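Have a look at the structure below before the remarks.
Every protein chain but one is kept in place in this view of the complex.
The chains carry the letters A and B, assigned in the order they are written, with residues numbered from 1 in each.
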Amino acid sequence: MSTSLTPRPGTTPMLSAQNIARYFDVSKPLLQRMIAREGKRTLRAVDGLSFDIPKGTTLSLVGESGCGKSTVARLVVGLYGTSGGRVMFDGQDLSLARADSKQRSRMQMIFQDPYASLNPRWRVVDIVAEPIRAFGLLDDKQAILRRVGELLTQVGLSPLDGSKYPHEFSGGQRQRISIARALSSNPEFLVCDEPTSALDVSVQAQILNLMKELQTRLGLTYLFISHNLAVVRQVSDRIGVMYLGKLVELAPAESLFSRPRHPYTRALMEAIPDLEMTGRKRIPVGGEVPSPISPPPGCTFHPRCPLANERCRIEVPLMTLAGDAMVACHAVEEGRDQEGRGALPR
Amino acid sequence: MSLLQVKNLRVEFPTRRGTLVALDDVSFDIAPGEVLGVVGESGAGKSMTGAAIIGLLEPPGRIAGGQILLEGKRIDNLPYEQMRRIRGRQIGAIFQDPLTTLNPLYTIGRQLIETMTTHLPIGPGEAREKAIGWLEHVGIPAARERIDSYPHEFSGGMRQRVVIALALCAEPKLIVADEPTTALDVSIQAQVIAMLKTLAREKGTAMMLVTHDMGVIAETADRVAVMYAGRISEIGPVRELVRHARHPYSKGLMDSIPPLDRRVERLQQIDGSMPRLSAIPKGCPYNTRCPRVFDRCYVERPELLDAGTTRAACWLYAEGAPQGASV
Partner (left out) sequence: MKAFFDSDLWWSFTRSPITVLSAIVALICIVGALFAPLIAPHNPFDLASLQLMDAFKPPAWEGEGDSLFPLGTDDQGRDMLSAIMFGARVSLIVGFCAVVFSTLVGVTVGLVAGYLGGKMDALLMRIADIQLTFPSILVALLVDGVVRAVVPREVHDQFALPVVIFAIGISNWPQFARTVRGSTLVERNKEYVQAARVIGLSPLRIMRSHVLPNVMSPVLVIATLNLGFAILAEATLSFLGVGVPPTQPSLGTLIRIGNDFLFSGEWWITIFPGIALIVMVLSVNLLGDWLRDALNPKLR
């Protein structure tokens, strides 16, 4: 079963996640467990996720903290091993691709925290050159320096910045250094884990513009992780909405915003403060995200869902096609969602 | 009369490389029942303004000039003990991380009751009933049963509600809330903001809401102050500021927020970054990034000037500004 959206025939997606899962053992130590007579406890951070990312496009994953989106980012670059399912990188199994330095150099990652993602004891030139040296792309010292200068210019810094240390830069500038480092191995696939959420808005705009520009110029493929729907709208071709380790909706960006189908997607959009101050009344989602260690049975969203009924409490909904989107919701499948439509924005 | 008046507040940080001016000539006031939003980039001085008002500036920072008045009485020069009493009774504080405010060793009930019996003329029994009332008020389900729980038994969103109850229970006249919803998930944020706003309205409490999230401000505040490099660059009614910002910086800030309702090819951005406190340029601090800069901006520092419905620290609104000044 493939839940990918309209895969173009004949082209291999850059990345294909097939029913991937990642569980973490969060049990107490053995001795404590024996005393308390508890069993093992498993956190299902990612629980059966499938998606494709065609080359040159951006797939975004959105969701609240703890929904597993950052874990997905780490799974697809091999920082975590999968507990189930498999990841295909350009048609090749990820573990094989990771073992081959040529394949490995085609994927890179940009991180959230610009203060933790650069080694504070290294000069910028060494930070940016690290992938070049690690993959042996250039071995002449002058050539490496020249290339680092090019990369820094490409991300809007000066080649002279190379001799400085990370602490001499602002958050936005550090994120540019991070991007320069990611680009230095000439990757085709970039995983961006909340790349702008630690930045101020005015700087966020700079970084988003830079990333879009680089995508057009270098033909990059992005997996973009964010909790900010407005940001996601600006960069994505397709968007997946995650809740408690599962995808609840996967749709083309425009379609998701013009016609959000899953009740959770709609709730997320309603929760965003209204900057235009149109005076629309917001109805906040009630309740909080349950613990992923003991998720509710059936559809995990049912305790907060206005459309939940008996079936939702028992049966786990599967991703099914609804128009141009894939949605995991009994209510949508049965057409029960149409009743509340009028109250929604847009 | 204003409840809180801040007049020409100046905060300095002596360092080994000279004195940094973290807040420079900051003036504003808040009326009872009014919510003033304070926005700006990190390092602009918005949190520091809050900290100065509640008397919790981190050393070596100190108030080097100006006055802070609560109901017409100066509170910026009070001894620590006296300020501590005011902080509990008349000013409530809400911080970003609820864990730093709640004592993990005491039940939330005990913390609420102690706060009330210290500051209000009521006994423990009455205080307990009131505490349950407050918990219900901030939306904690089954408050009567949960009052004897410890902070760690609550989820993040619930904890922040408890913090809010704690800040409100002594019925202060002013609440200083520093990024009260930033640590919360979007769906919880909305609930908490709505609640804060209702409570402030009902009780006539004035609120200073510090946040970097324009959305939160737009929903909650009556007026907004935009800060840049330790100074207020524009202050005015929230509607005016969000829709027709006058200062080029506030305008740039508003424009760079990605829109939710459409996709734009290229977002508006402000080039460069805010200067460090040690390198604030002469004249207008924004002159290195401003698209409408002219000669006067490099020489003289602008005061807050009338710019129609808002007040902006920008020479474009002075007499004799270049043509097309109305932004």
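The rule is simple: contacts are C-beta pairs under 8 Å (C-beta built on N, C-alpha and C of every residue); 3 or more make two chains touch, one makes a residue touch a chain.
It should be emphasised that the depicted structure is a prediction, and the values quoted were computed from it without experimental measurement.
A.B. asks: Mind giving the shown chains that are in contact with the missing chain?
C.D. replies: A
A.B. asks: For a quick check of understanding: of A:T71, A:S117 or A:T221, which residue touches the chain that isn't displayed?
C.D. replies: In the full complex, the listed residue that touches the missing chain is A:S117.
A.B. asks: Which of A:T71, A:Q108, A:T221 or A:Q234 sits in contact with the chain that's absent?
C.D. replies: For the chain that is not drawn, the touching residue is A:Q108.
A.B. asks: List the subunit A residues touching the unshown chain?
C.D. replies: The missing chain touches subunit A at positions 74, 77-79, 98, 101, 104-105, 107-109, 111-113, 116-121, 130-131, 134-135, 178, 181, 185.
Everything below uses one rule, namely that only the chains that are shown with their structure count from here on.
A.B. asks: Could you pull out which subunit A residues touch subunit B in their complex?
C.D. replies: 64-65, 170-173, 200-206, 208-209, 212, 227-231, 233-234, 253-254, 257, 267-277, 282, 284-286, 288-289, 346
A.B. asks: Which positions of subunit B touch subunit A when the two form their complex?
C.D. replies: Residue positions touching the partner: 41-42, 155, 157-158, 185-191, 193-194, 212-216, 218-219, 238-239, 242-243, 252-253, 256-271, 273-274.
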